[in-house]
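Below: the structure, in structure tokens.
The complex appears here without one of its protein chains, the remainder shown in place.
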Amino acid sequence: MSLLDRFFERTSRRVAHSTSRRNTLFKLGSWMVAGSALPLILPIDRSAGNAHAAEKGEPGDPGDPTSCDYWRYCSIDGYLCSCCGGSKTSCPPGTDISRVAWVGTCRNPADGRDYIISYNDCCGNQPCGKCACNRNDSEQPIYRPFNNNDINWCIGAESNTYVCTITVIQGVAT
Amino acid sequence: MSLLDRFFERTSRRVAHSTSRRNTLFKLGSWMVAGSALPLILPIDRSAGNAHAAEKGEPGDPGDPTSCDYWRYCSIDGYLCSCCGGSKTSCPPGTDISRVAWVGTCRNPADGRDYIISYNDCCGNQPCGKCACNRNDSEQPIYRPFNNNDINWCIGAESNTYVCTITVIQGVAT
Amino acid sequence: MLKKSLYRTGLAVSLSSLLISTASAQLARESYSIETLDEPDQHRTYIVDNNFTHALSTRIRVVDPNEQKLLGTISTGYMAPMVLSHDKSTIYTADIFYARSTRGERTDVLTATDAQTLNPLWEVELPAKLANMLTELYMLTISDDDRFVYAYNFTPATSISVVDVKNQEMVNEIEIPGCMLNYPVGDRAFASICGDGTLQKVVIDDQGQEVSRSKTRFFDPDEELMNERAILNGDTYYFTTTDGVIQPVHIVDGELQAGERWSLFDEDHQQENWGVGGWQLLAASPHLNRLYALVHPDHEPRKWEDPSDTVWAYDLESGEKVGEITLPNHVWSIHVTKDESPLLLGGTVEGDMEVYDLSQDSHVATMEEIAGTPILMLSH
Partner (left out) sequence: MLKKSLYRTGLAVSLSSLLISTASAQLARESYSIETLDEPDQHRTYIVDNNFTHALSTRIRVVDPNEQKLLGTISTGYMAPMVLSHDKSTIYTADIFYARSTRGERTDVLTATDAQTLNPLWEVELPAKLANMLTELYMLTISDDDRFVYAYNFTPATSISVVDVKNQEMVNEIEIPGCMLNYPVGDRAFASICGDGTLQKVVIDDQGQEVSRSKTRFFDPDEELMNERAILNGDTYYFTTTDGVIQPVHIVDGELQAGERWSLFDEDHQQENWGVGGWQLLAASPHLNRLYALVHPDHEPRKWEDPSDTVWAYDLESGEKVGEITLPNHVWSIHVTKDESPLLLGGTVEGDMEVYDLSQDSHVATMEEIAGTPILMLSH
């Protein structure tokens, strides 16, 4: 197979390197791979993880909004708009914002408070495809739909196709 | 990032193993990778290559119709229907056959004859995505369209979306 | 050189049997055709491929897991759910299309596809309310007698579009406030899972009109999380809580009865912190009368949808654990065929499908990159 073939078949790449890929994936010894989920598996590492994340964040709102680790993403399931031409609270150009959303409760490591975060989907375009994250820290089954992140919440937008997700602080959970 | 994230982001796999993939790809020292194109680069290997391919072929029509190497595929550009639910001369179920096609001239190693092969596209469904091949042995630029394989020849089918390509013997080139 | 000799010998024998001179044999002009599949066997597998990264390219991959062969592809609407007719003739999908690909006018249809030609047979337009989410089994279902198809709507108001597939018409939209999905109950009823911890059953008549509705309580939503992705075996739906407690719901003379609970995990397992996770995390073999659950160690509550490479098997008579399966890759959904030599199929996080022979207790193959997001597998 020539390189030219490969230009049309991303799938073919699989065969050539599946072994090394899988070794990379599973060398941590469980189903987690490097990065996002580790601070949550190992609470003892949390402060260090946050300090690291804080380098890229804002005071009071620490963390990197292009990383699945970022505290607001505790119940996200989809693509981070921060990687797609938007930001943590803004949709990429050429999309529409869903007016309905699911909500999660995430703890801000900077102040220890639990915030109610709405996960608004940006809609009306193709899936962004960058920075996929799936964290189910406060997700619930489908019979509690407004706490469920498996639903395409673009039902609240003009076009219902899913692009990416933003995270908007709605207040402190009391 | 958890495995769950990876279920939604095939793209993320890239970062983890790009180095090993590329090493695999280029270890042959040129832009060719193992398989299809080599017998054509190295004519001296041709008989051996064909003998190997013949193990899977029919007498008089040697070669593996699921390999880019197969002699009929000398000017193919797309997915092999043999890998998609069809065969070298039949479209997969649920598709339509294009009535117009481009043609190439391929030499059959079994009898040394040059055959005129029509490359008919199967249409009206999603790209098959399996067994991508691109060989330009007798391709010509777009101003000779019926010898050009970059055109979506599904213009001759009821629905014009491209699925895969079959190769039909039209006769011996004289 | 050996290979070459073999080849030449084979060629000579074959051609001489055709009484054609080897030297002058010339391949004849050919014709082309379109494949038609045989009537489906019980191993044929339909992979629902949400293709999440390229969701406009949602499709069904039809495969033969015995031969690891791609048989064909059905292009569907945006993240469409699918259901198979019991008579093996028809594949139904609930499709959402947009006039301009990702935008423009939305059209929802139920599409019927022939299981042998894979061609669309007919379509019926539906209210543009179809639920859109990571595909689940109970978004689109069919009555036991293949007469009615039930399509789940979520706007976020919930309802069920009832399609008479014999007469190819949409006959009713039944509102199910506070309830989700549809679990078929015999020929003329479906149930839905409700936020108050009940299953609501709606009975319809031959015209698809509502006759009655009733509720059966089966869990306390303030005390536990019940995974809605149950599996039907015979006349019983098996649900699991996110803690791995199995809640059977029996269909007895058309009525739903919450059965006795049992746990996937004994005290040792619980101390070792085993838990359930995955998308379609339960499967069942009617022939072996076994339940299969996707399980993982080091469980935490937030892992209730996590993939795993481990499947445990349970006897449904005794509730005893009777086997452990380790797959070469982590899968997110599992399925077991209904025949007497059942296969367990698993959709991996990388887009492969694992094929495991339950009667031989052996891994058969990994069908690599057969899908983008193989979220569900179904078979006749």
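We just call them A, B and C in the order they show up, numbering each chain from 1.
Everything that follows uses one rule, which is that a residue touches a chain if its C-beta (ideal position, glycine included) is under 8 Å from a C-beta of that chain, and two chains touch if they have at least 3 such contacts.
Quick caveat, the model's predicted, so the values are computed rather than measured.
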What are the shown chains in contact with the chain that isn't displayed? A, B, C
Looking beyond the chains shown, say which of B:106, B:133, B:154 or B:168 touches the absent one. B:154
Touching residue (missing chain; options A:102, A:115 or A:143): A:115
When the complex is taken as a whole, what residues of chain B touch the one chain not shown? 11, 14-15, 18, 22, 30-31, 40-41, 100, 124-127, 129, 132, 134-137, 139-146, 150-152, 154-155, 158-162
Where the unshown chain meets chain C, residue by residue: 51, 54-57, 75-77, 95, 97, 99-103, 107, 120, 372
Absent-chain interface residues of chain A come out as 2-4, 6-11, 13, 47-48, 51-52, 54-55, 58-62, 83-87, 89-97, 108, 110-111, 113, 115, 120, 122, 125-126, 128, 130, 163, 166, 168-172
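One rule holds in what follows: only the chains that are shown with their structure count from here on.
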Inter-chain centre distance, chain A versus chain B - centres from mean C-alpha coordinates, in Å: 38
Per the centroid of Cα atoms for each chain, what is the distance between chain A and chain C, given in Å? 27
Please compute the C-alpha centroid of chain B, do the same for chain C, then give the distance between them in whole Å. 32
Could you pull out the residues of chain A that touch at least 2 other chains? 11, 31, 129, 132, 134-136
Any chance you could list the residues of chain C touching two or more other chains? 52-53, 305-307, 330, 350
